[in-house]
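All protein chains of the complex are present and in place, except for one that has been dropped.
And now, chain A:
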Amino acid sequence: MTALLPPPLPDEVHDRVPVEPRADCVADSAGGLTFDLADLGRPGAAYLLLRLRERQPHGAGHTETRLPLTPAADGRLRAVLPSSVQLAEGRWDVYADHGDAAPRRLAPGVNDLRSLVDRMPSGTRPHIAVRIPYATKHGNLTVRAWHRAPHAEAGELLIDGAGLTVRGRLLGAPLTPAGYAELRARTPEGDSPGQAARRVELGGSGGEFGLTVGYAELADAPGIWDLWLLPQGAQGPQARVARLLDDVADKKPIFTYPAVRTGPVAVGPYYTRDNDLSLRVTEAG
């Protein structure tokens, strides 16, 4: 035995400590959210403040939304974010604003998102609105928002040796005979134009769509390929294929799929940080 012992390492040294106060959040199936938090007894009007985390340098448009906090039956304060209030796509940090000091960042309490699981929008609206509250890695409450018109919701992904078959739902734009899908090579901003888009046949009816990407066609094209639908052809609206209609804010680590070796490359689908569906083609070592 050595005389010096290693210092004790409590198991949980690295956990995140949530900061008070906490907000409980309940989602409804239409995309609305209700926030409940403890009434701190401060005088004056109180608001729930949603602040869009800026990613784009131009940062134009509405980047704050203020919802009145009103007394609820159980001595708590309640704010409602109906699906009709439009939120730009992105991450909206949640604060309590009592007007007397700097707004206080809220920590997540109980997020009851059961009505978002396996969500089936009616399809009668031209757009879909998705808001999923989640705990950030620092233990704060943030709402992830998407707004898509039209929207192509990915369902099951079927992978075999030859390629990837995607089945899903098309919302906000009917499929016409002119419709097709497209793989677009992603190029870092400022780079010279990358490879030309690759056309993929698109089938389906009654709001459903299906397509198959043959992996052999990508064997010569290492890189990232984003999957788009053009349900009414080149002149019509475009829909990025994504998986948005459930309770999982970040699909990437959870919805993962195997890559398949095809000639000199390995090809596999994955969800991006924005829950969009892309294919990664890497040169196999």
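Throughout what follows, contacts are C-beta pairs under 8 Å (C-beta built on N, C-alpha and C of every residue); 3 or more make two chains touch, one makes a residue touch a chain; residues count from 1.
Simple rule for what comes next: contacts and distances are computed from a predicted model.
In the listed set "Integral membrane protein", "ABC transporter permease", "Tryptophan synthase beta chain" or "D-inositol 3-phosphate glycosyltransferase", the entry agreeing with the UniProt name of the missing subunit chain is "D-inositol 3-phosphate glycosyltransferase". The hidden chain makes contact, of the residues A:R53, A:R114 or A:H138, with A:R114. For the chain missing from the display, the contacting residue among A:P43, A:G75, A:G206 or A:P258 is A:P258, taking the whole complex into account.
Touching the missing chain, out of A:E89, A:E217, A:D247 or A:D274, is residue A:D247.
Although one chain is not drawn, its touching partners on chain A can still be listed: residues 1, 3-13, 15, 17-18, 24, 109-114, 117-118, 135, 156-159, 247-248, 253-258.
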